[in-house]
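A protein chain is absent from this complex, but the other protein chains hold their places.
== chain A ==
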Amino acid sequence: MLKQMRADLYKVFHRPFFYLLLAGMAVLAFFVNFSLSKVSSTNSVYDSWMIVLLYFLSWPVLLMPILIDLVSAEDYKEHTLKNTISYGMNRTKLYCSQIAVSTILGVLVGIVALGTYCGSSLIFLKIDPSFTTAFTADFFSRVGVSCIGYAAAIPIAAFFAMILQKNSLFVFAFYAVIFLPQLLLKLVHLSNLSKYLLMPQFSMLAAGTNRQMLDSSLVFIITAIFFIILGAVFFRKKDIC
């Protein structure tokens, strides 16, 4: 499994698109704070970081199909999986290792994006009294729990990439599963069940209590485990071409 992970990292680190993604995320983070510095009402570091919690916390979920595309989806597209399977690689280990590599890449992208965001906010924006050590700790704990949510989105994307194989279809299915259940529950008057879904957790995380953070973590972990097991079961029986 470690060899497979090493090989996948070798592949991604030799792919120019990965560096474009990193650069793109950094530029975007930089641009947000630069723009905020031009708006007088939200030109403090505190405002900038609150914007992350209130508006941007769920956005990284949308990037997860890109990470899956970098690691495993292209294996289906380029028919490279047969080279791995025919060598006797255990399918469950292969599936899990690809999810692990996508998570590692997510962490790297996250560090670059968040690092640039926090760094540029400190450069461009003023530090007001609201920006305290307690606020900083709270901010990072909420972002930290959100990261579990982003990691939970990876197995969902991996599952649909494996089932549907075609890029456009798997991305569509991923977004459908992420966004539609909430609407469907509303339609059948079961909105109270939304608290067990992935996406609503992020809005709850923005202002929720420590208890809420714990509940959200639990939802994220259960979602991740469910999709990892489901994906691995399907992958074991899948015809590889």
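In this text, a residue touches a chain if its C-beta (ideal position, glycine included) is under 8 Å from a C-beta of that chain, and two chains touch if they have at least 3 such contacts; residues count from 1.
As a working rule, contacts and distances are computed from a predicted model.
Of "Phosphocarrier protein HPr", "ABC transporter ATP-binding protein", "4Fe-4S dicluster domain-containing protein" or "Carbon-monoxide dehydrogenase medium subunit", only "ABC transporter ATP-binding protein" is the UniProt protein name of the chain excluded from the display. Set against the missing chain, the residues A:Leu22, A:Ile85, A:Leu108 or A:Leu230 yield one that touches it, A:Ile85. Only one of A:Tyr10, A:Phe31, A:Tyr55 or A:Phe140 touches the chain withheld from this view, namely A:Tyr10.
Considering the complete assembly, chain A touches the hidden chain via residues 3-4, 6-7, 10-11, 14-17, 74, 78-90, 237, 239-241.
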